[in-house]
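Only one protein chain is missing; all other protein chains are in place.
The block that comes next holds chain A.
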Amino acid sequence: MTKMMPSLVMLAVTASLVGCGQSEVQDPKVTINKNPYPSTYQVLPSSKTIIKNATVLTGVGERIDNADVVMVDGKITAVGLNLIAEGASVVDAKGKWITPGIIDVHSHLGVYPSPNAESHSDGNEMTSPVTAEVWAEHSVWPQDPGFNRAREGGITTLQILPGSANLVGGRGVTLKNVPSPTMQGMKFPDAPYGLKMACGENPKMLYGGRKVQPMTRMGNMAGYRQAFIEATEYKRAWDKYDADYAAGKNPTPPERDLNKDTLRGVLEGEILIHNHCYKAEEMVMMIDLGKEFNYHSGTFHHAIEAYKIADELAENGNCAAMWPDWWGFKMEAYDMVLENVAIVDSVKNSCAVVHSDSAITIQRLNQESAKIMHNANANGFDYKEEHAISWITSNAAKSLGIADKTGSLEVGKNADVVIWSSNPFSVYAKAEQVFIDGAKVYDHQDERYQAQSDFLLGQE
């Protein structure tokens, strides 16, 4: 507060000037650059393409047999039967399946890369319980070989998140899975930022072990609330500055705070919450926390107990991003059921997502979804491929705030496409060709489309 004092003085002075009827002399308006590390992503070389005769899963509930998909200038321009695309290169996909590019909402590729050398461990700023000021994008090592392996599994878009050590861990970034020497070259243009938060055991165990708050779950809640109280004040100060300036006054801008910039972005709806939260009771408290501070509580990640509160999640518009079967590694992961995703999904207006949180399983989110679908179908559900694919395409896109751009094979969407050797819900299915914005980025039969990390190049 002491740093705010000069500005209060300034305000008093300017008010008196206005009072004297003199015209205000305004300093240049102070605005915060919300995009200081902008995307430099360029679409890879592409040509007009028609993929013919495949079983197409659109990502939004439809299955079309013997269908064609047309990609022009990076967009899907047609999906349907017996399409004609003059001058297009033709890919015969008879007997194969086509899905939208797969999206992983929870990855640490680049921030916890392979090799997992100490020098590369850049995903968790474990120095303070609220580190909203750190941005995962500043840790991304684009040469992580995991990006290439993930692409070979059909991953076209992924959100890189900070780890879960802190109550507020920092910003996540959404990347297109294209090889690039820079993070900016991968950055998904116009995707909203995410904010990683974490419930439960991780923050309280880490900081409790250091004898600082939070040591308990009530300490966790106090920590989030305190952070958002301060962020609310910060937002108010900027709102007042903006309003005063607009009114012709010459206010002193609030002192910039990197941490609160991000939390203010949440309060303004520009940054989406991605909350590591396992337990039913904690997720519902986090929903209330969002209501207390007037922001949306976003997507719950891991969400082992989401099935216990499926109705509440749907009612409040929360996505739940889940594994099929991880469990038992800590107490909050004890009540896993193999049908978690299926139960969450079965409620109207739900948003069930399958995520990886793993450099290994990100390579086969299709199989992770297959595991769920078939286990559920053996236990009272009746899910079909055309629906289950939404868990790793359209619902994932919705969670990341990019559903208007990708996640489905609909006319006008980005041409992010995977051609699978067979039904992608089979253990034997392989991604044969992968397209991002209509450009081929992987071909299992053509080495020219098999990217290799600098790190692995020339290793014997």
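Things worth noting here:
The working rule: a contact is a pair of C-beta atoms (placed from the backbone, for glycine too) under 8 Å apart; a residue touches a chain by one contact, two chains touch by 3 or more; residues count from 1.
What we mean here is this: contacts and distances are computed from a predicted model.
As stated in its UniProt record, the chain not included in the shown complex is "Amidohydrolase family protein", which appears among "Aspartate carbamoyltransferase", "Amidohydrolase family protein", "ABC transporter substrate-binding protein" or "Transcriptional regulator".
Checked against the full complex, the candidates A:370, A:389, A:403 or A:436 give a single residue touching the omitted chain, namely A:370. Which of A:104, A:282 or A:339 touches the hidden chain is settled by the complete complex: it is A:339.
Touch with the chain that is not drawn comes from one residue among A:52, A:151, A:308 or A:355, which is A:308.
Contact with the omitted chain, checked across A:56, A:102 or A:359, is made by A:359.
The missing chain lies against chain A, touching residues 114-117, 145-146, 149, 201, 307-308, 325-331, 333-339, 343, 359-360, 363-364, 367, 370-371, 373-374, 377-382, 425-430, 455-456, 459.
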